[in-house]
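Chains shown are a subset, placed as in the full complex.
Letters A and B name the chains as they come in the text, with residue numbers starting at 1 for each one.
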Amino acid sequence: MASDAAREETARGVLTPAVYDYFAGGAGDERTLRDNVAAWLRVPLRSRAGASCPEADTSVELLGSHLAAPILLAPVAAQRLLHPDGELASARAAAAAGTVFCLSTRATADLADVAAAGGSGPLWFQLYVRPERDGTERVLRRLGPAGYRAVVVTADLPMPGERDREFRHGPIPMPEGVGIVDHLGSLEPWFKPSVGGWRATLQWSDLGWIAEAAGLPVLVKGVMTAEDASLALSHGAAGVVVSNHGGRQLDGCLPTAVVLPEIVEAVAASVPVLVDGGIRTGADVLRALALGADAVLIGRPYAWGLAGGGQAGVEEVLTELVEELAEAMKAAGSASVGAVGSAVLA
Amino acid sequence: MASDAAREETARGVLTPAVYDYFAGGAGDERTLRDNVAAWLRVPLRSRAGASCPEADTSVELLGSHLAAPILLAPVAAQRLLHPDGELASARAAAAAGTVFCLSTRATADLADVAAAGGSGPLWFQLYVRPERDGTERVLRRLGPAGYRAVVVTADLPMPGERDREFRHGPIPMPEGVGIVDHLGSLEPWFKPSVGGWRATLQWSDLGWIAEAAGLPVLVKGVMTAEDASLALSHGAAGVVVSNHGGRQLDGCLPTAVVLPEIVEAVAASVPVLVDGGIRTGADVLRALALGADAVLIGRPYAWGLAGGGQAGVEEVLTELVEELAEAMKAAGSASVGAVGSAVLA
């Protein structure tokens, strides 16, 4: 996705500085933000002769869904700040591309409207656990009937990171009629990037009642150590997402590409391991798979596609990435995702 | 403290070039000055899920004082060059923040006036040993009655480093009525950064009579090797400060973050180990603690705060750093300073 930079430039041109900085920025000096990207590039690939692999199949099975490729749309908040169609456009694009759209708690569209838009595409729901458990349970109980297939609990947010680029703008006003939903019928007309009330209330023991209320598999997002992976598994997680919140929380923490192998080893194939952070090309996806991930999530790349082109922009991003992954798999001699192994790496 | 650079810029705008260069500059090509900062960033952190650590307590006990956080104000000379309130403002800010202010021998305020300003905050006194032992003893005997709790002997200054940025300006004239005190009643109206008479007179055997004259614990500042740490301990030091004088002495020597572990090992918890040099963020403080330091000292960051905002400016620096440290501790899964261990590091 060498055109990722071009898409970001286009998005920057159509967004207000406050909105652009919210989506582009990271914590502190943005070292982890940059290092997330750079760390994938430091994983060298061994390229095989074409004769060794003429075709490659990118499709996978993931938590009961058949996906065209192991590339999912990560939860991204407040997408109507990027484009009038917001989360509806992204859900449609994911469905068209045969992959998962993961809706954010802090969306600008109700979960049922997104499900209606996404049609038959697989949908997941990202959850910040609120202090008031009652409201959260009511949201969770809506998911299954609306067609969602998994809950992704964000566990890496004890408090918002020091995102200077973002915070200096203050709360971002919303367009007329747009707001942050609570998935229970009400709506907040300002977007306060700092997530206030949610901070630091998730306990490991919460995973149980979340799974029960939703009746869905629960993945834990924000796992960066073998210890937390083991804690998540022992509390019933159906999967883990290796993530440092896109470099938006603890600046200076390790990039996800570096910690991924430690977590893969701790999980030992008992549940799927996903990873996000800095994935920009099909070759990056191949690297993640070779390091043991079952799938990846992308965030900023599709946000720029959404800003610049709505649903079509997001589809273009996914199409390019899947094509690049297929090429990279062939160049690496892997005919299927299951065949991608550590022999791909130098 | 991503705003550290902004504060330095503000300070640069209100100071004369000669004064700015004195505080900002380092020895030689300023490689150690830069490397002090960079070396902390090379220590990667492992970030834990929020569920693993909802709260963090930054307070510590240090040499008999209870501090709100293990972040002290390092001795910085001639602070009335930075702000009319000089050392008084810094002492008040440290007291308000619940931490130590360490007064420089080469101050622009008498030690008793600083003690009066600092109220109940813990005060330390930094000492250059002068050739005339008699004067030094008279200063040391004033410390206890004035409320000081420790003496920090600077041991790393055989002669002034080649600070080109500083020395090209020559002696710096002082504002009317301001001068470098001798803590015995007289005052010098010019500030000569090169410390002339003090050079290379400290012997390890001096630690004994210094402690006796002051009746206070004596820490040795400027320890950069296990050998010197052992020598300091065997001569009765109550603590060591790992320091290369902020990169102002031997350019090309190792950064403090790199030598810290060797000294922690040599000291083996018999006395506190402090460290300074290049610490700019709460995550840097966390790194120092994880590498075995008991506390850190900051210098230039609060000098810029003082230049730009007097006491309030220094308080802002401390408040930000303590908040950042608390955040970093939670993100690293450490509920208390004592709980910070090497598991925090990758």
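Throughout what follows, a contact is a pair of C-beta atoms (placed from the backbone, for glycine too) under 8 Å apart; a residue touches a chain by one contact, two chains touch by 3 or more.
Only a predicted model underlies this, so the values are computations on that prediction, with no experimental measurement involved.
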TODO: Enter the number of copies in the whole complex; the displayed portion holds 2.
DONE: 4
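As a convention for this text, only the chains that are shown with their structure count from here on.
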Open item on the list: Please tell me the distance, in whole Å, between the geometric centres of subunit A and subunit B computed from their C-alpha atoms.
Closed with: 43
Task: subunit B residues touching subunit A - in the complex, by the definition given at the top - done: 2-3, 41, 44-55, 281, 283, 324, 327-328, 330-333, 343, 346
Open item on the list: Under the definition above, what is the set of subunit A residues touching subunit B in their complex?
Closed with: 28-29, 31, 155-159, 161-162, 164, 199-204, 206, 220, 222-225, 227-228, 231-232, 244, 249-254, 258-259
